[in-house]
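Note that this complex is displayed minus one protein chain, with the remaining chains in position.
Here is chain A:
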Amino acid sequence: MSNDIRIKKGLDIKLKGEADKTVEQAVISNFFTVRPEDFHGVIPKLVAKEGTSVEAGGTLFFDKSYEDIKFSSPVSGKVIEVVRGPKRRIDAIKILADKTQTYQDNGVFDIDAAKPEALKAHLLASGCWPFIKQRPYDVIANPDKTPKAIFISGYASAPLVADLDFTLSGKEAELQAALNALSKLTEGKVHVSVGKNSNSPLAGLSGITIHTVSGPHPSGNVGTLINKVDPVNKGEVVWTVNAQDLVVIGELLLTGKFNAERIVALAGSSVEKPRYFKTKLGSEVATMIYDKGINKKDHPRIISGSVLSGKHIKPDGYLDYYSNTITVIPEGDDYELFGWNKPVFDKVSTTRAFTFSWLFPNKEYDLNTNTNGEHRAFVTTGNYEEVFPLDIFPLQILKACMYSDLDEMEALGMYEVAPEDFALTEFICVSKQPHQQIIRKGLDVMLKEIG
């Protein structure tokens, strides 16, 4: 069964530095780091103290408020450092990887015969649960609840991100295993979106509902898929899983190994030779970016994730738990003479106010991180709606979050959204307001007050 979802509102931002479709084995980094901050709202309780040895898939820490949710080490090795922040908060767990990897054996799992409870317990115990997120609140799924449906986006529409058709090819067996398992965890369907003109390995799989999506970004966002297919109402829960994480889940079920291997795209205008790497979660990005990547003397911004909602990391930083892209773009910390009123040809704009990107729809831009203006109150109206395809009033919901009116936030559709859904409105915001941060804070307030 196939359903078409066509998005008209949105914006494709064409950037220089898309990754070539060639995969290299990244130099195996010596250190791997898992940062609890990747898992929003989780208070880590450490299991693997400094000095202990862990196997790949061995538990590093668990969630203090939900102890069954365990977080696994991507590699086998020795925990050499637990980096702590203020109030002894755990910022990072650094692991020195063994030369030969050993995997914790979770045993081959018989998906067809298993009951949902057994499957849940297996995913929780093996450390695969954190890959399953839920809406409302865009946090790791609560295992006690049963979702009304599970949504997976198999189409990446954000600028410069890894092409899922490419990174998932050849992984059909793992994907099918993971999807079979997930479909046991929900009363409803497993909805998977694929690009209309794509050749996705997901399209041929069984037991799922395939939706073909087309149109500009955010057509590939899972939030768009949810909104168009089966929006979240009050009291309901849906789960989402990133397509690339299905591979990890599938491999665990088929072989018993937690294999944190992932194909990531190294992209961006600052990268000399943008291409794909085979690496592991939590690996040092330096091993990739300095090998025919960026010039050390340059002054780039390194992002784990996409330019729209990724994390800013340092050159010695690490690939985060949910990303399959590393983007490197130039920092824009320079002044521009009369930059606010002279005609602009080298930047993207949705207006035509002496900006000319509308004349060159196919041009690829080399954007930097300059905000192109200062933070202001919300002034202009009507422009967010042009890039926001969800049936939600973006400006109104942002304002409701800013003054924390829970009733209004609820009424306007807060249960349906995640910060990444507001990436485009944030990108085009003339007032340079931090939309994703506002939504994240709003979701946190709701989670705390309503739960």
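The definition used in the following text is that a contact is a pair of C-beta atoms (placed from the backbone, for glycine too) under 8 Å apart; a residue touches a chain by one contact, two chains touch by 3 or more; residues count from 1.
Please note the rule applied: contacts and distances are computed from a predicted model.
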Omitted chain, identified by the protein name its UniProt record gives, among "Outer membrane transport energization protein ExbB", "Na(+)-translocating NADH-quinone reductase subunit B", "VWFA domain-containing protein" or "histidine kinase": "Na(+)-translocating NADH-quinone reductase subunit B"
Full-complex contact with the absent chain, from A:N3, A:N199, A:T351 or A:S404: A:T351
Of A:E50, A:E67 or A:D334, the one touching the omitted chain in the full complex: A:D334
Sole contact to the chain not displayed, among A:A267, A:L395, A:A418 or A:L443: A:L395
Of A:Q101, A:S214, A:T287 or A:N372, the one touching the omitted chain in the full complex: A:N372
Residues belonging to chain A that touch the chain removed from view: 13, 15, 231, 233-235, 301, 303, 307-310, 312, 327, 329, 331-341, 344, 347-355, 357, 367-383, 385, 391-393, 395-396, 411-413, 419, 423, 426-432, 434-437
